[in-house]
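A single protein chain has been removed from this complex, and every other one stays in its place.
On to chain A.
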Amino acid sequence: MTVLTEQREPRTQPETRKIRGKVHLREHLMGWFFVGPFGIVFLAFLIAPLGYALYLSLFQKKLIGGTSFVLFDNYVKAFTDPSFLSGAWFVIRFSLVSIPVQIALALAMALILDAVTTLFARFSRLMIFLPYAIPTVIGAVMWGFLYSKGFGPLTDIFGLFGTTAPDFLGSNLIFYGLLNVVTWQWAGYYMIILYSALQGIDPTLYEAARMDGAGRWQIATRIKIPLIAPALILILVFSLIGTLQFFNEPQILRYLAAGTIGTDFTPNMYAYQQAFGLANFNYGSAISFALGGVVFICVYAFLFFTRKRRSFL
């Protein structure tokens, strides 16, 4: 975790340093006064549940013999459980495809919107961002309708060409169906973050590059993209964390694609099913924790490979 922290020391005036004892106590007290309330919530709703989940995950509840301490048996079970493994494999595969697609699209849109400054471009920026304001659940409901045979336009559109519509809720194409929902939902949000970063670049840099004979494409690839690399890394990490925890969209589309999306489709859905469907809180906690481990390893590996650890956050 220490790799993530790179921060400036708050400045202390030379005069105040001389009367150290009194000032220090005051600084401690005021610092904790400001941080304390958040600290309490942090302990109560993050540290305590994490600790409790870890504790729960070390026990097993049996019909005969009650609850017993089993150390890592639940984890051994999880990492040999085909349901967990197939779910984990799905979210990893899904991340590898969906994150590059989303970020490439977001980056392209941000670059276009940074270059084109018409009224229509400003309107487009808002419209592209619009899906972020939609709850993921509602987004999934909307796309579910569009995909469905009864309500959706796909049957009509493909009927015009005399072919049958692809079934994005069927087991062959559900991957792409979900990919589309996620891209629609998040690409605009990432675009806004990248766009804000692009707008923060000093325009005189472009002038200088133009003087040196750089074209628009070169300015985009050699100046703009490298300068917004920290923002790119940030959204990559957040999308990775989010995608590995995939839950809302498949959970909602499950109703429409009953045969395709099972209760163990993603690790989070499996944990939910174990805990709330089967009241198996010990194993559910172990799966959550194992998923947390997968997330942590993936994020750390990503940060390691991009070698941007020092400039992130």
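Methods note: a residue touches a chain if its C-beta (ideal position, glycine included) is under 8 Å from a C-beta of that chain, and two chains touch if they have at least 3 such contacts; residues count from 1.
Following the convention adopted for this analysis, contacts and distances are computed from a predicted model.
Undergrad: Given that one chain of this complex has been left out, which of "Carbon-monoxide dehydrogenase small subunit", "Pyridine nucleotide-disulfide oxidoreductase", "Coenzyme PQQ synthesis protein D (PqqD)" or "Multiple sugar transport system permease protein" is its protein name according to UniProt?
TA: Not shown, but named in UniProt as "Multiple sugar transport system permease protein".
Undergrad: Tell me which of A:F72, A:F145 or A:F304 is the one touching the absent chain.
TA: A:F145
Undergrad: Could I get the residues of chain A that touch the absent chain, sorted low to high?
TA: 1-2, 4-5, 7-13, 27-35, 37-39, 41-42, 44-46, 48-50, 52-53, 56, 109, 112-113, 115-118, 120-121, 123-124, 126-139, 141-146, 150-153, 156, 184, 188, 192-194, 196-197, 199-200, 202-203, 228, 230-231, 234-235, 241, 244-245, 247-248, 251-252, 255-256, 258, 268, 271-272, 275-276, 281, 284-285, 288-289, 291-292, 295-296, 299, 313
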